[in-house]
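The full complex has more chains than appear here; those shown keep their coordinates.
Naming follows writing order (A, B and C), and every chain is counted from residue 1.
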């Protein structure tokens, strides 16, 4: 599997993501420059975390206009894999590749911490190594992770099993406390209808090595590497 | 030409920042403030474009760039 | 004509002015005077501190660069070097907490990456007034979100720090930011101009009327009249700084530039003159070429502006186009504004006229150094002064109160706002005694700690200075790291007051002794004087940042009790010392002394023992004793350990029970280990002549502390945890 990690001005988890994919999981992984029009033949495009364009205006709002996003859009339309992590998720929402938008965290503060997530849909290409209901421990680090969509869209998304991850407590229960940023229906990760584009607020690349506090992030990354929905 | 564009959350979207400001005002004794909504304002300086064109392009810019139509609405004015 | 009023506005004395006239050979014009005013300010010229700082030990086999550049550099082997430094941004953070703290982070990051290093960690040392007052809370909230706002966006993890609360900081909070960078040894850059004819490039943000006279402001006492200097506040742009980082590192990596200097305090003035002075060349710039944000700026304003996110670079003329291409890639301008010339003069043109012509040596190197009058501080003496301290009726209650005192309480409310994991090197999350960063591709790891107890330092400045070094090193020892170098930020009052100067000299003396004892060089630092408001000085506040190395990250000791049944051992000796303790302050409302004594030889032995035991894999956990003493250290070992684990401890008779539980005697570490390893540890302790006593075990769900069988404290871990965990968040709950 060949991965391409997009570098926007202000991306700051680009190297971390490349490190996890290439050095930890031994995948072929390259950087893709946002101003280019070249996907370098990758199978999976990763939009990494960070603050593209400083997150000024709105998170992800300016990044969506980067030249490379045309190719990313086409790649997605062809069924190619796209994974948006944190800021990358925000960019996917702004691009309209995923439904909804992000609001400020409910406590109006940046939040960096490990959270627990419940796997809602284990049949996607991004979760095929997980069990339904499995609880994953992965860090978040964001200011705008409070997921919002109009009720009709939410119902749609639920009906199509597009919700992949929800914030939950260690036992997998959905509680207000566990929903750290106030997301609607505790949504932490979503796929598009076709199932080839995923966005999630938690950082799997930060939970790929035991030394850093856990390896649950690998469940997501290794699912992609396996590369098929089951 | 100066243009002012206001972007704010749609009424259906919860505005926690506005709520926090309201609570702060309450604590400070400004109980007559019943609601607060917080939004963004953009002041643009335009050059080399006439008013008709501006009237066409401003909403385009607002819709495409400045506001996210899923959560936000906008209004604008050419400033005197 | 330059009169006394103008001189006063520029914080220069008549004598200094006379010296300037002599050095320049004529009376300077106003712009030139402005240049001297910032370069000869306390902040840039170190005129009150230089003679004392010179005495600090700065040599060592690993030192690649000591004080004098943007940051110190130490060889860590494997072809790598660490670059680190600490800076204060106290006054700006009081005026505008968010932007003041944010630009403080921006400034120290530039210091690090100007040297060619990628910043890999930030730590912050903060001092605020008591957080039960809304004004202090709002400063704290602003400062913390400012540090978060800048560091998170830039993409450097803020991996640790410290916070103290004391009424003395209400009008004068302290914001010290430490940054650590990593660089290949053969890719270090310096502030130099090299050959005549080289191009001088300006890169980064446009120049505005920001912070004009920030450096002189940081060198003057605060009072009502400083209010009018308020428009000086600068707004940080972390996004631009991130672009600047990437562009600079790329240009450096490709060997396209000769020298580089960031524009911090005193902006263009400082960068142009320092670079020229360091290479013994002259420099010529044309201000009309400087990118400007505002119309109608004068040469004075352009030269003294402290606009953020700017750098000055020198490159060979034939490389300029390549440099510009890299900056364009990152959406930044790189503009040639002048060139390196012979003759050692700074020559500045504006609208075709030469508006500045000064010898760089005079600006940079000939600022007078003062040995200001000082009175030697008398360490607060023991008994006799003040009423005797009565024992608390209920030790459990006192314990809970101590855990909830803001200085001791959990700081997660702060560090949760910091991205402490970006760059994926943070091996220990905040909560450990020291931050631990793995080095990708190596078994070795870096550790760093910031420390300084200003109450102890006020009570006994010399011991306070030494203890800050000792405690920082002790924190490293607790994770299994050996110290390799120190940086320091010395926050003091007005140096023109003999008592303040006396404190300053004593603190330096203490630091020198401690650094020598640990054989670690001081590679840089920062002095912040004039932390006075309306005549009152802050407590002397040295903040020491120590960097260390762990040879094998698998042997690093993680905080917190690991398993029921493990033995709890106290290394070091507890004395009858409650002076200057958080206990005395929080429970009895007193801040008197004497401060705990420090014996550096003992300190060294305790740390060596801890390091050896860690290296042998004997330690399940280790935690140094500081504010709150043994009881708090035990509680924290419970909180950071496996959920719910408690401990049962029985201590010897003899000492006052409050000194035993809450006293802050130096040179102590509490460790836990498997019962089977106990004898080995005690044996090592005997060999090394370190006091070590098995005081109890990890057990149950409560913290039970007794003296000679008499129970003093019995609190469930749950209850203790709640007191510690909720204290700070509760203060910030909105009371609607």
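Everything that follows uses one rule, which is that a residue touches a chain if its C-beta (ideal position, glycine included) is under 8 Å from a C-beta of that chain, and two chains touch if they have at least 3 such contacts.
What you see is a predicted model; the values in this text were computed from it and never measured.
The formula for the complete complex in this structure file, using the labels of the chains on display, is A x1, B x2, C x1.
Following the convention adopted for this analysis, only the chains that are shown with their structure count from here on.
Centre to centre, using the average C-alpha position, chain A and chain B are separated by 29 Å.
With centres defined as mean CA coordinates, chain C is found 41 Å away from chain B. As a whole-number value, the distance joining the C-alpha centres of chain A and chain C reads 36 Å. Shown for chain A are the residues in touch with two or more other chains, of which there are none. By the touch criterion given at the top, residues 145, 148-149, 152-155, 237-240, 242-243, 329-331, 415-424, 426-427, 429, 438, 440-441, 553 of chain C touch chain A in their complex. Of all the residues in chain B, the ones that touch chain A in their complex are 12-14, 16-17, 20, 65-66, 68, 70-71. Chain A makes touch with chain C in their complex at residues 9-10, 12-13, 15-16, 19-20, 23, 35, 49-51, 53-56, 109-113, 139, 141, 143, 203, 205-206, 208-209, 211-213.
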